[in-house]
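Of the protein chains in this complex, one is absent; all others appear in place.
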Amino acid sequence: MTEMLKVTVDRRPPLAVIYTEGYINNQGGEEIARVAYDLIEGDHTTLLLNLKGTKIVNSIGISILIEIIEKMLEIDGRLAFCNLTPTIEKTFHIMGLAQYAQIFADEEVALGELTV
Amino acid sequence: MTEMLKVTVDRRPPLAVIYTEGYINNQGGEEIARVAYDLIEGDHTTLLLNLKGTKIVNSIGISILIEIIEKMLEIDGRLAFCNLTPTIEKTFHIMGLAQYAQIFADEEVALGELTV
Amino acid sequence: MVDSTVMREVTLTLPMLPDMEIAASKTATALAEFMEMSSDKIDEVRMAVVEACINSFEHSQADDRKVEIRFVVLGNDDPERLQITIKDSGVGFAPDTVERPRIEEKLIAANKRGWGLTIIKGLMDEVEIHSGADGTTVVMSKLR
Partner (left out) sequence: MVDSTVMREVTLTLPMLPDMEIAASKTATALAEFMEMSSDKIDEVRMAVVEACINSFEHSQADDRKVEIRFVVLGNDDPERLQITIKDSGVGFAPDTVERPRIEEKLIAANKRGWGLTIIKGLMDEVEIHSGADGTTVVMSKLR
């Protein structure tokens, strides 16, 4: 019933790209976290979250993303974002999240920067 | 303020294609009629209304389209439609409009049929 | 009507002003999407809502210039049906006396209008109209 977030993954060790489609609310955030923790276990230390298919997020969903960032900092890995709507990007700046997770315009730019 | 319908025209005498973008309500229908009557005056006897950019219409707008069909029947011309959403197509069938105005899937098919 | 429980109920009050029917159609979309109705069915609901609203706007002559809309998601375990009630407190009309429009006649008639109710009935699964001196209430529903 509740519109579920679709999450797909493209593994390119040590990097992985996570694609989302839909609303990142409580459940959506948890779904992303589940996928991210699996990837971390599988030794992916750089995660790129491509939010092209997500037009709306809420602060509960974002809080779960902060958990993932914390985890990445612990393992010396990193989480980056690309394809954010202007509002999601603005929100990340309001929160100061942009200091701890890089934001790229699109996947090409992100991969260029993250794989050097 | 009121979201205005955008109407553009591609003249290929004796045919012309009218493209719409937006809501076909009262004003939208009138805008289409204004353009259609201009084309009729300019000896365009076959009009194809491409509604690709229109996701919503109301019955007041459709009534104005019926006026255009009446006019076309008078001058032995014809009005056809293409790129209708399934709901708009269903509505035209409910009204019986489909008997008096041909409905084509897309512009290519329409032009193929209308120009023979 | 199938017996089922109210799973969600949302009410909306709209002023009878141009384009406000779009607000109703968007609210309907949110509930229909919540039910995971197909996008074609959602579109049909939207159009029916627009027609019922503009009927109230145009014909009700309601003093308060307001339409009240109630959206109800009905279902036992899962959402099964979206019921939408559109109510005005206008002059009312006698639905049984409204003639079903015929395209052949409308094509030559001066007044080409009169399609709203026909469209609503054609697009929704169930439609009931209650109308009288207190106003008009259209209750319509669509199965998922």
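Just so it is clear, A, B and C label the chains in written order, and each chain counts residues from 1 on its own.
As a convention for this text, a contact is a pair of C-beta atoms (placed from the backbone, for glycine too) under 8 Å apart; a residue touches a chain by one contact, two chains touch by 3 or more.
In this text the structure is predicted, and so the values were computed from the model without any measurement.
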item: Where the unshown chain meets subunit C, residue by residue; value: 8-15, 17, 19-20, 22-23, 25-27, 29-31, 33-34
item: Residues belonging to subunit A that touch the chain removed from view; value: 2-3, 23, 25, 55-60, 62-64, 66-67, 69-70, 73, 85-87, 90-91, 94-97, 99-100
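As a working rule, only the chains that are shown with their structure count from here on.
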item: Residues of subunit A engaged with two or more neighbouring chains; value: none
item: Junction residues of subunit C - those touching two or more other chains; value: none
